[in-house]
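Heads up, one of the protein chains got dropped from this complex, but the rest are sitting where they should.
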Amino acid sequence: MTRALAVVIFAALAAAPALLDVGGLALLTEMLVLLAIAQSWNLLAGYGGLLSLGHHAFVAAGAYLLFAVTRDLPVSPYIMVPLAGAGAALLALALTPVLFRLREVYFAIGMWVAAEIVKIAVSRLDYFGASSGLPLYAARRIDTSWLPASAHWFALALAAGLCLGLWRLQQSPYGLHVHAMRDDETAARSLGVKTRRIKGTIFVLSAAGCGMAGAISFLGTLYVSPVAAFDINWTVNAIFICVIGGLGTIRGPVLGALLFVLLREGLAAYPGWSQIALGVIAVAVMLMAPRGLSGLLDRLLPNTRRAV
Amino acid sequence: MLDARNLSKAFGGLRVIEDVSVTVEPGSCLGIMGANGAGKSTFFDLLTDVTRADGGSVRVAGRDVTGFDTAGRVRAGLARAFQVPRAFASLSVSDTLYLAQHASHGIAPKDARARVEEILEITGLGPHRTSPGTALRLLDRKRLELAKALASDPKVILLDEVSGGLTDQETAEMVALVKRLKEAGFAVLWIEHIAHALQEASDRIMMLALGRKLIEDRPEVVAADPQVRALYLGAAA
Amino acid sequence: MTLLQMQKLTARHGDFQALFGIDAHVGKGETVALIGANGAGKTTLLRAIAGLGTREAGQLTFAGQDILAQDPGALARRGIAMVPEGRRLFPSLTVAENLMIGGDVGRRGHWTLPRVLELFSEIAPMAQRPAGLLSGGQQQMVAIGRALMTNPELLLVDEASLGLAPVIVDRVYEALSGLKARGTTIVLVEQDIRRALAASDRFYCMLGGQVSLAGASDGACIEQVSQAYFGENQ
Partner (left out) sequence: MNAAIEILMNGLFLGGLYALFGLGLSLIFGVMRIANIAHGELAIAGALALFTLSADWPVSPLLLMPLVCAGAFAFGWLLQAQLLNRVLSPDPMPALLVTFGLSVVMQNAMVGLYGANSRSIDLGAVKTANLTIAGQTIGWLPLGIFLLSLALFGGLHLVLRKTRLGRAVRATSDDAETVALFAIRRRRIFAVAMAVSAACAALAGMLLASRSSITPFSGAERLLIAFEVIVIGGLGSIWASYLGGIALALVHVAGFYFDPASGLLYGHLLLLVFLLIRPQGLAGKAVTR
């Protein structure tokens, strides 16, 4: 039942470039990118118990890698999308020796500081176009009329892939490792769960997801700049989507992303108000219903709890 | 099977474990006694690297595991049942045991499910297989602690007051269980307050006082030791 | 005169039930010992009297008034003081400041900072040192002194001998018997049966969250007590 529904939704989304106008497609693509970033953040916070305030660094890393490498090498930007994810993962790996000494609040803000350092470094290096950024030089090599559609498909594949990956994780024995670690780290270690390695792996994978999402998002805009790529709102929105939807669940961020886009478009005439509304909702969720929309859904439809 | 040498630990200036060594053979049980605060649980923490020792070495089945972390030591065959039961809120009892099988081997052995069933049977947790571990009664949570340890397929089992707060009959069951563990060839270390239970099940008893080994000998020798009687039943003994 | 009265008191420790219908009383000026094995519920009972943890049902009265629903702060102001297990001093505060925290509860009476430092003369020279740097025995004296500074009518002492060398324990119990002589009502939890019996007028032995034996400490037969303690069927 759930599976059939998922297949239908996926097919409908895949057909979107043929069905929607330019603006509609762009909005849908953006929602999928946001979902991908939120799901990556969710992997780290909801499953790994590590709250990051600096995931925009990985979004930017992916975007910049795509733009810089395709400028210098005759690589298709499409092939660079997964490689950009790998690059962001490498950045995460390089950060672990310092960041994994920090816990809780300090990890959260430490990650933010790391993002600031990367941002300042990128905006000072001519290789990355310094503070003015880079255009997508490789756009000459591809048929740009297909760009919105292919960006959409990439975003769909990434978001769906992350949801599927999380689902597979929950089904596999490693899901037990992760859940046990989140419930009681010492007890998990005492059963032989390698908590440090799991956290490291989750961190790197979550960075890879954000890196690919960043590459896809900026592929569509044909231009990358430090201000846009290192915008902390990438992280802020991911947090709101996860918190409102329900941390540590698969469908939570999906519901959250939907609500996020609806709210933003609904309040488009009043700039700033959607962020205020999201902030207020997120705070209310933390105070009154910490399991978010997903938890509310559980209460309304108790028999679906085990499904996703 | 277990060979720990000169373990020491100090917190700040306070020495909580000082130069304690133990050797436990397969199929035997070392009982550990001592007042609250004598360092019994800390000693287990050092053996399992839940707390890193300041000095000393640990060997399990001839293999030096001193540099290993907790997970590594579990994989080398050292399993522990905690004094205060530590169950997982989001894992059912049988999932918890399956996890123990999976994690301790690095991958689940072929017969993991069958082994989980077997352990559910042995520990009497069968009826609770689908409930989360945190939803169980105290006695069942203590059983789950033991079941978790067994499901790690260990060579050495550390039991930390698994019978604290239990009735006579439950304590007698624990004694019988420890005896079965010995017969099955495990090396058992058992921290227990209930002296007669410990005397019945142990081959040797170690008495800890203020982080130091006061005496280690056969149960009847330890029971007759005036120092032990003085510490255990009171200064006037 | 009965100072503290418990009837069918039940309480939880975390999420499991730890006390199952306790009936007990403490008279004014008495010293009552709670003995029993680990996990028998002694500490939970002591904490319940002090207002810590969840007391569920039954009766708990202090000086004739119902205190079942009162929080520890209100009970401290009414005259119930506790020396918690593990001493729980404030390590970064000096010894004098730890004692003053007790004084800040606001009950005036015999005990003042100079008098407490006089009682425990061995900690007086360390009054200006952080309490976290003291030895276990010295910390225990500060913990008792801190409770005394609230000028309590009822002093609850949890495992005063925990982790201390026998000489130090002697010193702590000597101080407690001095307090008894001054008329302080004391309830103490102690693992060491003989010491508990020697220091108390009456005792309650607990097993599995219930009282398994009660009586006068003086004539108590150690065999009978240890049977109640361990739950042996011999």
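Worth pointing out:
Chains: A, B and C, in written order; residue numbering restarts at 1 for each.
Everything below uses one rule, namely that a contact is a pair of C-beta atoms (placed from the backbone, for glycine too) under 8 Å apart; a residue touches a chain by one contact, two chains touch by 3 or more.
The model shown is predicted, which means the values in this text are computed figures rather than measured ones.
Put simply, the missing chain touches A, C once the whole complex is considered. Which of A:Leu102, A:Ala139 or A:Ala157 touches the hidden chain is settled by the complete complex: it is A:Leu102.
Considering the whole complex, the residue from C:Thr31, C:Thr44, C:Thr150 or C:Gln191 that touches the absent chain is C:Thr150. Interface residues of subunit C with the unshown chain, by the touch rule above, are 50-52, 71-74, 76-77, 81-82, 84, 88, 90-93, 97, 100-102, 104-106, 146, 150.
Although one chain is not drawn, its touching partners on subunit A can still be listed: residues 45, 49, 51, 53, 98, 101-106, 108-110, 112-113, 116-117, 120-121, 124, 232, 236, 239-240, 243, 272-273, 275-276, 278-280, 282-283, 286-287, 290.
The rule is simple: only the chains that are shown with their structure count from here on.
Of all chains in the assembly, those touching subunit A and also subunit C are B.
Among the chains present, the centre nearest to the common Cα mean is that of B. Inter-chain centre distance (subunit A to subunit B, centres taken as mean C-alpha positions): 43 Å.
With centres defined as mean CA coordinates, subunit C is found 31 Å away from subunit B.
Across the complex, subunit B is touched by residues 15-16, 37-40, 132-133, 136, 159, 161-163, 165-166, 169-170, 191-198, 208-209, 222, 226, 230-233 of subunit C.
Those residues of subunit A that touch subunit B in the shared complex are 173, 176-177, 179-180, 182-184, 186-196.
Residues of subunit B that touch subunit C in their complex: 12-14, 35-38, 134, 137-138, 161, 164-168, 171, 193-196, 210, 233-237.
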